[in-house]
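There's a structure below that I have some questions on.
Only one protein chain is missing; all other protein chains are in place.
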Amino acid sequence: MSDVGSRMHALVERLYPLCRSITGDGVRRTLEIIAESIPLVVHEVPTGAQVLDWTVPKEWNIRDAYVKDPSGRKVIDFMESSLHVVGYSVPVSATLTLDELRPHLHTLPEQPHLIPYRTSYYAETWGFCLRNETLAALPPGPYEVLIDSTLADGHLTYAEHVVPGESADEVLVSCHICHPSLANDNLAGVAVAVELALRLAERRPRHTYRFVFAPGTIGAVTWLARNRDRVGRIRAGLVLACAGDRGSLTYKRSRRGNAEIDRVTEHVLRASGRPHTVVDFSPYGYDERQYCSPGFDLGVGSLTRTPYGGYPEYHTSADDPGFVSAEAMADTLETCWEVTRVLENDRHYLNLSPYGEPQLGRRGLYGSLGGRSDTKRDQMAMLWVLNLSDGDHSLLDVAERSGLTFGEVTWAARALEEAGLLKGLER
Amino acid sequence: MSDVGSRMHALVERLYPLCRSITGDGVRRTLEIIAESIPLVVHEVPTGAQVLDWTVPKEWNIRDAYVKDPSGRKVIDFMESSLHVVGYSVPVSATLTLDELRPHLHTLPEQPHLIPYRTSYYAETWGFCLRNETLAALPPGPYEVLIDSTLADGHLTYAEHVVPGESADEVLVSCHICHPSLANDNLAGVAVAVELALRLAERRPRHTYRFVFAPGTIGAVTWLARNRDRVGRIRAGLVLACAGDRGSLTYKRSRRGNAEIDRVTEHVLRASGRPHTVVDFSPYGYDERQYCSPGFDLGVGSLTRTPYGGYPEYHTSADDPGFVSAEAMADTLETCWEVTRVLENDRHYLNLSPYGEPQLGRRGLYGSLGGRSDTKRDQMAMLWVLNLSDGDHSLLDVAERSGLTFGEVTWAARALEEAGLLKGLER
Partner (left out) sequence: MSDVGSRMHALVERLYPLCRSITGDGVRRTLEIIAESIPLVVHEVPTGAQVLDWTVPKEWNIRDAYVKDPSGRKVIDFMESSLHVVGYSVPVSATLTLDELRPHLHTLPEQPHLIPYRTSYYAETWGFCLRNETLAALPPGPYEVLIDSTLADGHLTYAEHVVPGESADEVLVSCHICHPSLANDNLAGVAVAVELALRLAERRPRHTYRFVFAPGTIGAVTWLARNRDRVGRIRAGLVLACAGDRGSLTYKRSRRGNAEIDRVTEHVLRASGRPHTVVDFSPYGYDERQYCSPGFDLGVGSLTRTPYGGYPEYHTSADDPGFVSAEAMADTLETCWEVTRVLENDRHYLNLSPYGEPQLGRRGLYGSLGGRSDTKRDQMAMLWVLNLSDGDHSLLDVAERSGLTFGEVTWAARALEEAGLLKGLER
C-alpha cells in the first residue's frame, strides 16, 4: 500500500465519525482537519443570505439523539452512528408508542441490516434511520424519544484552497462535504483532493488550481453566487466524488460534451489502459448540476469510481471506511494527476520546417541504419508532432490522432523544440 | 378490436371492389365515399393540362371485360376482380386463339394462384391479368375477348381536406388513391388518413393539416403544379401507404434526412418502444418521390408498415381486406397521432433562472426527503428541461438528449412554466 494511499485512508477514517450536514459544526470540524494538510480560506455565509435562486437556511447542530425502549435501553443511538438521525431533524423530546413513532422511522426493507441516510433540509420535521431488522424487533412501546438539536440562525460554511499558477486561468476541483458518516460519498473525494493539492504545489503550475470544499447543492450554489464575476476564469473543472470504492473509474462529461476537461480526461483514461466508463452529462448527480446549469455552462465534468447511486452500499451504513481502499484512492489520485499533466502541458506548436520531413538523422534524432521495420515509438512521436504541428493541432490532438500517449507526444515536442524544428505558440 | 380500428377496416372493405386508376369514375366514387366522413374539395383537371413536366392523360373508364372460352364460360371476368384488366387498357372486342391472346396475358408464375396488378398508363395497349394456374389450364381457343372501356378526353380527379389551424404553416398528409382492388396499398392508408383528420379536428390545432387524396405520381405532380406558390408553407409531411399489414412500422426519411418530420417521427417510434425500421430516402417508392424532387425538396417522409414491394402479397390479389387488420391500422393511426402531438407541442423555452438550479422544493416541485436514489422521472424531466432551455434546444431536443418521452418533457415544461421558471419563446 502506497504512503499516499495510507494517508488518504487515514484521513477518511478520521473524518468518518463526524456528523456533517449542509451547515453546522460538523462541517467546521471537517474543514479544520483538512486545514491540517492544506491551508484553507473558510467562508461563513449567514442564514437568510440570498444565493442565486436559493436562501441560506438556518444552521443545524445536534448534540445527541436516541430512542429508548420501555426498559430504558437505547434501541437507536446517534452516538453509534450519525446516520441514525434524519439530517436537519428539529428537536424533539417525547414519549411515543411504536405506532406514533413509526412515521418518523426510515429503514431499507430490502437491505434489512443497513441504516439508510436521509435528510430533510427544506421541510421542518424529524426522524430516525435504522436497520429494518431493528425495527422488526421493536415492541409496541412506549418509547422515550430525544433529539437534542438546534435549528437556528447561523451560517453556511465552505472553504477554498488555491494553488497559484503562472496564469489567472483556473482549474476547479470541487468536493461536497455535507454527508455525515459516509466514506466513499464523499470523504474519499476529499482525501484525493487534498493529496492532489499537495502534489500540485510541489512546483508552480501553469494554471491556478482552486479547490472548493462545500456542502452539496446549496454550497455550490453559494460559491457560484459569490463568484459570478470570476467563473469566466474557469477553463476546466472536476467534481470529485465516490473516489475510493473498488469499482473502475467513471467520467461524466460536462454539459458541453467536448470541453477541454472532457477531451483531456477521456484521453487520460483511454491512454491509461484502465477499464473505465465515460457517460454523457445529465442534470442529476453531484455539483456538476450547478456548475453546468445553462447560465454558467462551465467546462466541468465529474470523476468518480462507481457513480452516484450505482452501488448497493450507496447512502447506507455500509459505505464505511472498509468500503473504500487506499489503492483505489491512489488510482483516482493518479488519474487526476495525469489530467493535470495534460492541462498543464497541452499547447500548440508550429513546425518550422513544414515542407517535407526535416532530416532528423542529421540532428541525431533518427537511427542511422535504414531498412528496419521496427520503428520506435519515440521516432513515431516525432514524426506525428512534426506532421500535425501546423498551428491547428495541439499536442492533445496529436496524441488522440496518433494513438500515442500525451507523455510520448510531449517528450517528442520538447526534443524537436530543442533541435530548433518546433516553436511553441502563445494562445 | 377498437371502434376506430373497426371503422377503418369497414372503410377498406367498402372501397375495395371499386376499379380505381389514375383517372376515371372509380376515383370519383372513392372520393364520394371518403367525403361521407370528412368534407373534401374535389379538383378536376382536364386532359391535356400541362403539369410540371407531365401532361394530364386521357380519362379512362371501364364498364366490363372478360375472356370467354369456346364453351362460352368466362375464364377471366373483370366483374370478379378489378385486377383482371391491365389499367388503362384500350377497348377491344375480338375473337383470338390462345396464342394470339397470350402476349396480352400477365401472370405470376412463381405465385400461380394470385392475380397480378398491372397498368399501362402511357403506352396504349390492352391486357388481362390472371392466375398462372388459370392460364395453364386454358385450351387453345378460340376466345371471345371484350374490354368495354373508354380512353377519352376527360379529367384527372383529386381531392383535398383541410383541418385549419392557428397558423398558416401546413402539415401535409398524402395518400394515393389510384390502385384498384388492393387493400394495404393503399386503402389502409386512406382509412388512417380519414381517422387522423377526424381526430385532429376535435380541437383546433396549432398547424394547418392538409390531406391530399390523389392518384400516384401524376396526381402528386398535378397537386404540386397547382400549388407551387404554396409549398413553402409545408413545414412537414407524411406520405401514408401500406398502413394496415401486420408487419412493424417503417419510416422512410425525407431527402433532407434531418427535416423536422424526420426527427419527430423517429423520436415517436423510438420512444414508443415499437419494433420499427428507419430507412434513408431513396427516389423510388410512393409520392415522396415528387415531394422530395430537388426543386421542391420538402420535408416529407413516408410512413408505412411493411414498405413498398416488401411483402409477397404486394401488387397481387392477395392484398385483399383480409390482409389488413384493424389493429394494425389503429397502431399506424396512433403513431401518426403521436407525430402530430410532437409537431403541435414542440417549442423552445427559456429557463428564467438559469444560474444554478432553481429551488424546486420551495415551489412544491420536488420531494422533500433527500438522500433517496430513486429519483422520479418527472423530476428528471424538470431538471432536463431547465438544463437545456437556453433558447437553443426545443422540447424535442430535450426528449432526444434525455431519453425521456416527448410527453414527459412537455408535462415538465408546463409545470415549470406555471411555476414561473420557464417562458415559451415565439419563433
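Going in written order, the chains are labelled A and B, and every chain counts its residues from 1.
To be clear about the criterion, contacts are C-beta pairs under 8 Å (C-beta built on N, C-alpha and C of every residue); 3 or more make two chains touch, one makes a residue touch a chain.
All figures in this text were calculated on a predicted structure; none of them were measured in a lab.
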Hidden partner interface residues of chain B, rising order: 52-54, 87, 116-123, 217, 220-221, 224-225, 228, 255, 282-284, 289-290, 292-297, 308-309, 314-315
Footprint left on chain A by the chain that the document does not show: 351, 353-359, 361-362, 368-373, 375, 380, 383-384, 386-390, 401-402
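By our rule, only the chains that are shown with their structure count from here on.
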Between chain A and chain B, centroid-to-centroid distance (C-alpha), Å: 54
